[in-house]
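Down below is the structure, laid out as structure tokens.
Excluded from the complex is one protein chain; the other protein chains are retained at their positions.
Moving on, here comes subunit A:
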Amino acid sequence: MASSKNLPAAEDVVKIDKWDSGALKNALDDGAKKVFVDVLHYKESHHLMDGRLVICTIAVFFAMFALVWDYFYPFPESRSVLMVCVISYFVLMGVLTLYLTYAEKGIFLVALEKDPAMMEPDNKWVLSSSLRKYDVMYNLTIQYTDGKTREERVVSCSKCVASFFDENGVFCFDLFSPVLEGLRKDLLSDKKKL
């Protein structure tokens, strides 16, 4: 079992405020990430997160530029520059919202499984999750794309968050990783049947 081999060392015990649903979701997402990246050694692809960082960086850059420009060329002079910056900023905020809703869609990990012989394209694992506020059910969806056949398969599960945290809010990775292993095996065994 993966659980016995991968007990967390004392220093990386994840203890959170168990009444904070955001913290719960982050801890679970991190746990799932750990299974795929640290235990299975798949390569994490950062493109989605990088896209979001780029949008935010440009937006903040526009704001800072407006601030500096307005300082050197006080208001009535700086009007047109300010207008451009303000419009760009709010357009970028709109783009960010669209990006979060339609591109990221709760995806927190894109992991690439390299073919050991380096001959075939990578298999892709896309993990997304949701945990509604004031809800105890953590919904996890794993989408698997086979690198060679381009075939896609999806499994999802809903578990009560209480199954993975103890009373003090310590995250029990050894209870969580078998669930993920199970889901992963389901996806792969599907493949054999076909």
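Worth a mention:
Throughout what follows, a contact is a pair of C-beta atoms (placed from the backbone, for glycine too) under 8 Å apart; a residue touches a chain by one contact, two chains touch by 3 or more; residues count from 1.
Here is the rule we go by: contacts and distances are computed from a predicted model.
A single chain of the complex does not appear, and UniProt lists its protein name as "Signal peptidase complex catalytic subunit SEC11", one of "Signal peptidase complex catalytic subunit SEC11", "GPI transamidase component GPI17", "Tetratricopeptide repeat domain 14" or "Succinate dehydrogenase subunit 3". Here one chain is not drawn; of A:49, A:112 or A:187, the residue touching it is A:49. When the full complex is taken into account, the listed residue touching the unshown chain is A:82, out of A:40, A:82 or A:155.
Listed for subunit A, the residues touching the missing chain in the whole complex are 14-16, 22-23, 26, 30, 46, 49-50, 52-53, 56-57, 59-60, 62-64, 66-67, 70, 74-76, 79, 82-83, 85-86, 89-90, 93.
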